[in-house]
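All protein chains but one are shown in place.
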Amino acid sequence: MDSERLKPILEALLAASDKPLTINTIFDLFVGDLEQPGKDDIRQAMHELAEKYNNSGLELKQVASGFRLQVKPAYETWVSRLWEQKPPRYSRALMETLALIAYRQPITRGEIEDIRGVSVSSNMVKTLQEREWVKSLGHKDVPGKPTLYGTTREFLDYFNLKSLNQLPTLAEIRDLDQYHPELAFTEKSETSVN
Amino acid sequence: MDSERLKPILEALLAASDKPLTINTIFDLFVGDLEQPGKDDIRQAMHELAEKYNNSGLELKQVASGFRLQVKPAYETWVSRLWEQKPPRYSRALMETLALIAYRQPITRGEIEDIRGVSVSSNMVKTLQEREWVKSLGHKDVPGKPTLYGTTREFLDYFNLKSLNQLPTLAEIRDLDQYHPELAFTEKSETSVN
Partner (left out) sequence: MENFANTASNQSEMPFALVQGEPLTVIPQDLYIPPDALLVFLEAFEGPLDLLLYLIKRQNLDVLNIPIAAITRQYMEYIELMEELELELAAEYLVMASMLAEIKSRMLLPRPISSDDEDDPRAELIRRLQEYEQFKKAAEDLDALDRLEREIHLTNIEIPAFEIDMPLPQVQIKDLLAAFRDVVNRAEQFASHHVEREPLSVRERMVSVLEKISADEFTSFYDFFDASEGRMGVVVSFLAILELIKESLIEMVQSEPYAPIYVKAKS
């Protein structure tokens, strides 16, 4: 089956599906057909389809659980006017906890608390689990056997990412010896004044 | 705003909307914008957009209540296999809406939204009504006369209940949690679908 015949089928499938589709899932749909496309054919057609959407209001995006058809963020202004409800907002505490889980997984609640310097409420972890952004990865082999948390595929899907590698890079941590010695002077004079 | 700029916006709106859109509805969405298209501009762009979809798996169709993007019936074969392969599941939002109607009936859509903290799409209520689990019980005597919803006999039959009294109480649900904490987890690991 050539790409020209395959493309509209993929389009129909992506539009009809309520979750992202993988190449494998799509491949399986053709099993038993007389004309059965190979996985490479599907990949090729998907690629061409994505290009076709370049000048449209939609885009074909690959996220963690597969390919999905979505509205381009550029048109969000108008689309959001269709709904009265505002998008949910998340607190800084929740986002910091989520960031720690995303970048430092597997991580325990205690480790998150150490870095944030405050306690993490169990409600917050529950909210993250209910959103299906965070899941338990098992238990750490230390006294108390605390739960180790990690992020889910749904987390990546939600934030429009294909893999954890696509997360923004962390700011660097500088060594203490990188500061200029002359500044140490201010510190000393300051200390003596007080 | 010319047709080339208008088309992707229309595309985004039609793809995102959960119901058909009329020219008037679309026109109103631009009110207040610096560049506000006229109704004829919108009609013209809609026309061009429909042509653009000629060779795709989707089509832009005018139905009684407006314009909508839909999957071309010609691709039914593959789309229906998608459902065979992955039986559909109700989204978390839909399940919560159903639970609130079951436990708090008679209830209006606004009341459900207040408790859930997010909007309830008209599609969701429609799906529940089509399933014959939910029906209108009349209208609440407040401004706007919102519909009051309740569950049907079919709902009770489906869940094998003789009457609403047989629905477990919230206390029992919490007990269930205590004795079978894994239940709460199974719930989470399943992907929700809408």
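To keep things simple, chains are lettered A and B as they appear, and every chain counts its residues starting from 1.
Criterion: a residue touches a chain if its C-beta (ideal position, glycine included) is under 8 Å from a C-beta of that chain, and two chains touch if they have at least 3 such contacts.
Remember, predicted model here, so these are calculated numbers, not experimental data.
Chemist: So one chain is hidden, and I want to know which residue out of A:9, A:29, A:69 or A:148 touches that hidden chain in the complete assembly.
Modeler: Within the whole complex, the residue contacting the unshown chain is A:69.
Chemist: Would you write out the residues of subunit B that touch the absent chain, in ascending order?
Modeler: 12, 15-18, 58, 68-71, 73, 76, 79-80, 83-84, 87-90, 92, 95-96, 98-100, 102-103, 115-117, 123, 131, 158-161, 168, 170, 173-174, 176-177, 183-184, 187
Chemist: At which residues does subunit A meet the chain that is not included here?
Modeler: Subunit A touches the chain not shown through residues 15-16, 58, 68-71, 73, 76, 79-80, 87-88, 90-93, 95-96, 98-100, 102-103, 115-119, 123, 130, 157-161, 167-168, 170-171, 173-179, 183-184, 186-187, 190-191, 193-194.
Everything below uses one rule, namely that only the chains that are shown with their structure count from here on.
Chemist: Could you put a whole-Å number on the gap between the CA centroids of subunit A and subunit B?
Modeler: Using C-alpha averages as centres, the distance is 25 Å.
Chemist: Subunit A touches which residues of subunit B in the complex?
Modeler: Those in contact with subunit A are residues 7-13, 15-17, 29-30, 55-58, 69, 71-72, 75, 78-79, 81-82, 85-86, 88, 113, 117-119, 185, 188-189, 191-194.
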